[in-house]
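Removed from the display is one protein chain of the complex; every other protein chain stays in position.
Every chain is named by a letter (A and B) in the order it is written, and numbering of its residues begins at 1.
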Amino acid sequence: MARAIPLQRRLFMTILAWAAGLLIFFPVLWTVLTSFKTELEAFSTPPKLFFFDWTLENYSIVQERSNYLRFASNSIILSVGSTLIALAFGIPAAWAMAFQPGKRTKDLLMWMLSTKMMPPVGALIPLYLGFRDMGLLDTRGGLIAVLFLINLPIVVWMLYTYFKEIPVDILEAARMDGASLWKELVFVLAPMAVPGIASTMLLNVILAWNEAFWTLNLSTSEAAPLTVFIASYSSPEGLFWAKLSAASTMAIAPILVLGWFAQRQLVRGLTFGAVK
Amino acid sequence: MATHHAIRLGRLATAPSVLVLFMWMIVPLAMTVWFSLLRYNLLDAENAYFAGLDNYIYFVTDPAFSDAIKNTLLLVGTVLAVSVIFGIALALLLDQAILGRSIVRLLIITPFFVMPTVSALVWKNMMMHPVSGVIAYLFKILGLAPIDWFADAPRSAIAIMVSWQWLPFATLIFLTSVQSLDEEQKEAAEMDGASPFAYFFYIVLPHLARPITVVILIETIFLLNVFAEIYVTGSGGMAGNMPYLVYFQGLLNFDVGGASAGGIIAVILANIVAVFLMRMIGKTLES
Partner (left out) sequence: MGTIRLQSVTKRFDAVEVIPGVDLSIREGEFIVFVGPSGCGKSTILRLIAGLEDVSSGEIFIDEKPVAQEPASQRGLAMVFQSYALYPHMSVRGNIAFGLKMAGQPKELIEAKVAKAAETLNLTDYLDRKPRQLSGGQRQRVAIGRAIVREPKAFLFDEPLSNLDAALRVQMRLEIMQLHKTLKATMVYVTHDQVEAMTMADRIVVLNKGRIEQVGTPMELYDRPNSLFVAGFIGSPKMNLVSGPAAEQYGAATIGIRPEHIAIGEGAKAVTARIRIAEHLGSDTFIHLDTDELGALTVRAQGHVEAAPGTSLSVILDPARIHRFDAHGKVIVHA
């Protein structure tokens, strides 16, 4: 099993891997560093990596000028809200499909996934017009509904694959122990399902946070999340790199931390258990 | 395997999800189909009338359409090639006995969590800017002429950016799969005198067949729908894909009929891919 690996080889591989990792990470690192520079230093040639006058002014300016906190709170409300609703719909459905499978359960799961394959442009026009007529454009409620619907299939699938791993025997044992259905769910299933539900929630908050097609098309200011906030920096203010960097850092930082926690669940979740 | 009571309850528990998803799938699609058959412009909404397949004919013969199809397929193809080839290479590298593997893993997975609008702006302004971008600086050091990426090579620029976003996903999946490779298989191959190349082609690659299919199909679904990167960088004119064209036709040109026809074409395109994906996932559900 364990054999000594030549030190040189190990060193070489380590350097190579770190070089690749840093190369891929560089745009993010660069953004974070630039966010602490003055606008002048942000443009300087040759670019300054670490040796510049660190400043926090970009962050305060960004908050002052474009009200970062409102967009951020919209992002939180939209991503968490839509995920919670998806869980409320998805948990009972996944429970039923995992523990009371019928002849059509498999077809049903497949069909749910197929709705995810539908390209959003196929629904953009009627949805935009419908939202306009119902006064839902640029409202949190409208966006939550859309994000809920686009993520529901993934939520059901992820929960289903997690529930599938809970042995039915244990639920039956509870039934034999005289537990009613409600008590069986609360005392036996719920404690065992919590980790799966938590990872499902985490991954879907991330997906909803970064969703940029519907949020860009259906919101402008009132309900707009961070995706739209950043897009507003696109042309005129794009010249202010340090501020753009500060805004970008603030937009991705929260989800980056969550993402690092969720990375192990990511593979399983997004491949619907096909790769574990 | 359950009692009648439980089966009834199960139906009840599934119904809400099925109902909302059914509505979500069928209502907008039906409306899109209907709109696609109308001559319907938002600026002249009162005078909408039935136009049969005119929109489709108009859309398909529009030169922007063939460009959009070409751009869509080019983007999907390039990013997939990058994801699979570099993803496998990185996964094999990370599978070696390297120091600080979990940190390198974090560094590599990071781009996947960056929202599309942020990566669009960061790449456009700070990495690929023709004067002060990091890439321009590197080109100058190497004695090359800097490229104005988004003016001269917008398709490549978009492809590089989107590859950067999706390579991490592929790497992580391949790494998970490579790490699940049986240690005894490695040893058996060694005992059989397999060279590293033979080991890769006869053991590793077949083992990766399934994750490769998964990566290709799942990324295709998302890559067919890339929108924010093109919209935010303002490169829709030259590098616009199908989603961008539909957005452009509908929400900028106010041509609801034409945009809807484009939407339906995009749906058909995606469904061809989806059929393969469903078959494959269906198989894993059985095993």
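Here is the rule we go by: contacts are C-beta pairs under 8 Å (C-beta built on N, C-alpha and C of every residue); 3 or more make two chains touch, one makes a residue touch a chain.
What you are looking at is a predicted structure, and each value in this text was computed from that prediction instead of being measured.
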One chain is left out of this view; which of A:L22, A:A173 or A:V257 touches it in the full complex?
A:A173
In the complete complex, which positions of subunit B touch the hidden chain?
1-5
Residue-wise, where is subunit A in contact with the chain that is not depicted?
103, 167, 169-170, 172-180, 183, 187-188, 191-192
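Everything below uses one rule, namely that only the chains that are shown with their structure count from here on.
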Subunit A to subunit B: how many Å between their CA centres?
16
Any idea which subunit A residues touch subunit B in the complex?
1, 5, 10, 13-14, 16-18, 20-22, 24-28, 30-31, 34, 43, 45-47, 89-90, 92-93, 95-97, 99-102, 106, 108-110, 112-130, 149, 152-153, 156, 168, 181, 206, 209-210, 212-213, 216-217, 226-228, 230-231, 233-235, 238, 241, 244-245, 248, 251-252, 255-256, 258-260, 263, 266-267, 270-276
Subunit B - residues contacting subunit A, complex:
1-2, 6-7, 9-14, 16-18, 20-21, 24-25, 27-29, 31-32, 35, 90, 93-94, 96-101, 103-127, 132, 134, 137, 164, 167-169, 172-173, 176-177, 180, 183, 210-211, 214, 218, 221, 224-225, 227-228, 231-234, 242-243, 246-247, 250-251, 256, 259-260, 262-264, 266-267, 269-271, 273-274, 277-278, 280-282, 284-285
